[in-house]
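Just one protein chain is left out here, and the rest sit where they should.
Chain naming follows the written order as A, B and C, and within any one chain the residues start at number 1.
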Amino acid sequence: MNSTGTLFRISIFGESHGKLIGVTIDGCPAGIPLKEEDFLEDLKRRQAGAAGTTPRIEKDLPNIVSGCFNGYTTGAPITVVFENQNIQSKDYDHLRKQPRPGHADWVAMQKFGGFNDHRGGGHFSGRLTLGLVAAGVVAKKIADPVQIQASLIEAGGMKDIEKAVDIAEKEDESIGGIIECKASPMPVGIGEPFFDSLESKIAHLVFSIPATKGVEFGSGFPAARMKGSEHNDNILSLDGKTESNHAGGINGGISNGNELVFRVAVKPTSSTGKSQNTLNLESGKVEELKIGGRHDKCIALRVPVVLESITAIAIADLLMQAGARRRVVK
Amino acid sequence: MNSTGTLFRISIFGESHGKLIGVTIDGCPAGIPLKEEDFLEDLKRRQAGAAGTTPRIEKDLPNIVSGCFNGYTTGAPITVVFENQNIQSKDYDHLRKQPRPGHADWVAMQKFGGFNDHRGGGHFSGRLTLGLVAAGVVAKKIADPVQIQASLIEAGGMKDIEKAVDIAEKEDESIGGIIECKASPMPVGIGEPFFDSLESKIAHLVFSIPATKGVEFGSGFPAARMKGSEHNDNILSLDGKTESNHAGGINGGISNGNELVFRVAVKPTSSTGKSQNTLNLESGKVEELKIGGRHDKCIALRVPVVLESITAIAIADLLMQAGARRRVVK
Amino acid sequence: MNSTGTLFRISIFGESHGKLIGVTIDGCPAGIPLKEEDFLEDLKRRQAGAAGTTPRIEKDLPNIVSGCFNGYTTGAPITVVFENQNIQSKDYDHLRKQPRPGHADWVAMQKFGGFNDHRGGGHFSGRLTLGLVAAGVVAKKIADPVQIQASLIEAGGMKDIEKAVDIAEKEDESIGGIIECKASPMPVGIGEPFFDSLESKIAHLVFSIPATKGVEFGSGFPAARMKGSEHNDNILSLDGKTESNHAGGINGGISNGNELVFRVAVKPTSSTGKSQNTLNLESGKVEELKIGGRHDKCIALRVPVVLESITAIAIADLLMQAGARRRVVK
Partner (left out) sequence: MNSTGTLFRISIFGESHGKLIGVTIDGCPAGIPLKEEDFLEDLKRRQAGAAGTTPRIEKDLPNIVSGCFNGYTTGAPITVVFENQNIQSKDYDHLRKQPRPGHADWVAMQKFGGFNDHRGGGHFSGRLTLGLVAAGVVAKKIADPVQIQASLIEAGGMKDIEKAVDIAEKEDESIGGIIECKASPMPVGIGEPFFDSLESKIAHLVFSIPATKGVEFGSGFPAARMKGSEHNDNILSLDGKTESNHAGGINGGISNGNELVFRVAVKPTSSTGKSQNTLNLESGKVEELKIGGRHDKCIALRVPVVLESITAIAIADLLMQAGARRRVVK
């Protein structure tokens, strides 16, 4: 389904080349200051334009159409919409018969019996993350004073990211990357056993971001190679601070007050300048495909702000849940 | 919350040393053959007893208390319960003041104001996965003919798993591992955009398994180091078969008919024979802790069947959703 | 929360005097013909303008901004929005201190700490039912060939509804009414025990329509005065047709194939031309209140199409659920 969350609940709608992309945020408390300017910084960080990103640049101006009044949230659902402006739909006409490798073209066609809007990836487009970023801006206000920061720590297998992008530009190739996200000061006790652990919530949302292929918390995959006495984080003080943080701030699915740390793997952008082979659905033959249009060389460059957003969304929802269950203790 | 799923919905309840551990499976279609014997094989695979696992062995006999009649599911909720028999609660009395590093002892105490059942980890115990395995047995029948197989491909950083366990036994240490799960033949088109992608569903459930710290699909983290032309899987035939399978059988969050492949990182068991330091909550001082009781040296040995179970649960739910949306197309 | 439904899921947003009123329909199958003209007939029936309804008439033109492509649903969420045009917000300025009896003014202020948009009732306005009607149009296509028809069978306690409205106009008073809704041919077997019975689903949605105060199925309240042998509907044929229909087409919460029949009580419009007493929140004194603005004399006149819509929404969702659970029976 296109909605997620228990108390801080978001729904996403729109297509790359449709009229509007939007998000509805349901369950947001009333009285939070919110105006359209608040979205601009994060939207700008998500935007293309820098080296390694697509030249399709849109203004992406947020329009709050409900749930705000006199500069504050009202308690009613907040809907934020974005117009799609810089549309060159004809670039995509051929996708109907030549599904692009790595993209959702073929599965979307199969799943929806060919009725899907294929233009620019339609509902599967990375443009949909506009809604995640917008919801994240609101979520960050709820999560405050938790500060969430994500950064690209590796691209194309290199720590020198500028250089990696440079090489990719020259080769007309696309590259992936690894993003690390940290949040602190984390409240103790957020995450719900059994199925809404902090890890489950974040992981669920991570894979709503196109191009993500892996997520690991704390020491992650390398933890599988450690010994118990090495991996365990010894508790040092009554507020739960630990000596090391191999757990990434989570025990039993619940935040332990230490820094939340996780990493996400982003695959190379599926659209590459290189020629590829794919099936021609009309002829039934494998043909060469040279993708036109405008693409990101390294989509991972634009993902950190989206990752922060979904982290804030997860924290906001779990924080509200934890609060709800604590206040009636008698 | 302790339930998950849209159409095939499961709820887990119980504590390690409580009266019953159980699972309720809601939404299961009627007319599926089901009897208690059907659970035994998977339950046995989950059970301890082999080298590297805890000597706390329970019979774990499943008792179907609702939703079955004359050997078939009835369409009403199926509840399966297990008695906790081999209980040595006094082993855990000290946890109230000395939370074990790596375990949920401390966070549970904080989250639930000290009212949590601490015995054997209480509701956070790995014993709760009994419910996942039981639900998985039912889910596999719905997912049929999809065959799901998970295996431990690495333990303690070694491919030779027997040897790794051997070393751990000798050192009285615990070790982690990496499990790979594969499923085929996968139907095309399961997974719901935007938030219930096949990856999101599986990842969500993966982190309901205690000790998991990472998940990656297809090429996973290494994909972040590949180039687009290298990573993309060229489509070869009208049924969607691809030349390579870097995507792990998923595009845009939707199954593409190729083998589903993902890997999970399992941390070393938190209980280790080695002495550790932890806070004494009464004295407020860091003290040495030597964990008694019975533990797994390598809990990862027991996780493959749980991973298969949650995969089956995800597939069953998404399969039913996909079916529901397909049948009314006009 | 502002969303409802398991498979056919709707979310409502907007305020009476905000930028947009809208609905997002998630889970709708792909391939259903849908264009903006399809909404006009039902929207017109909901509209004011006739005797007994408010002179605030808006064009209420539906704008499908996502989920449709080339005249068909795509499988992605469908969002339909309406602009608010005929706004006279200053009519409502006094509500901040003088909450109108019978309206949500006071509770909204309390619940949302005064941050609610009070203009025209804000999010509590009857205008929000635009979204229900729009979703109903889509739901009717899924529910087809079920025909749903609601009609006002009584207004102001009279069967002659025109006369009742006439009297209300003359007295400058508002009146209520009773609406009967029928649906046939009903499929057998829709409704989910225990909590998503057909009656529960419909009742839940009925009370999302402002001004409704009661719902009864089949013989309803008078059934409480019948004897068992009188009330029971004898089954006559293998397709479940019964001699009488006191049950209103539902047994055990599940449709039995007979006509679905229920009635809804609509209270008199809270806004009446008559002077009333209410508290002045500033002075803390009870004062006379004479409501200005434009009102319906008999809002019940505009409710039948909304009732049909929510019935279609309930049927569509339960139909899809029933289908999902039937198709995998082995």
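Convention: contacts are C-beta pairs under 8 Å (C-beta built on N, C-alpha and C of every residue); 3 or more make two chains touch, one makes a residue touch a chain.
Remember, predicted model here, so these are calculated numbers, not experimental data.
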Sort through C:I32, C:I175 or C:L260 and give me the one touching the missing partner chain.
C:I175
Please identify, in ascending order, the residues of chain A that touch the omitted chain?
6-7, 27-33, 75-76, 141-142, 144, 193, 319-321, 323-330
By the contact criterion defined above, which parts of chain C meet the unshown chain? Give residue numbers in ascending order.
1-4, 6, 12, 99, 101-104, 106-108, 110-111, 113, 121, 123-124, 128, 154, 156-157, 168, 171, 173-178, 188-189, 192-197, 199-201, 203-208, 210, 212-221, 223-238, 240, 242-243, 246-248, 251-256, 265-272, 274, 276-279, 281, 284, 286, 300, 322, 326, 329
So that we can see where the missing chain sits, which residues of chain B does it touch?
1-3, 9, 11-15, 18-22, 24, 26-27, 30-31, 63-67, 69, 72-79, 81, 111-113, 115-117, 122-123
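One rule holds in what follows: only the chains that are shown with their structure count from here on.
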Are the two sides of the chain A and chain B contact the same residues or different ones, given that same means over half of the numbers occur on both copies?
same
What is the distance, in whole Å, between the centres of chain B and chain C, each centre taken as the mean of its C-alpha atoms?
43
CA centroid of chain A to CA centroid of chain C, Å:
36
Report, in whole Å, the distance between the mean C-alpha point of chain A and the mean C-alpha point of chain B.
25
In chain A, what residues contact two or more other chains?
1-3, 12, 111, 113, 123
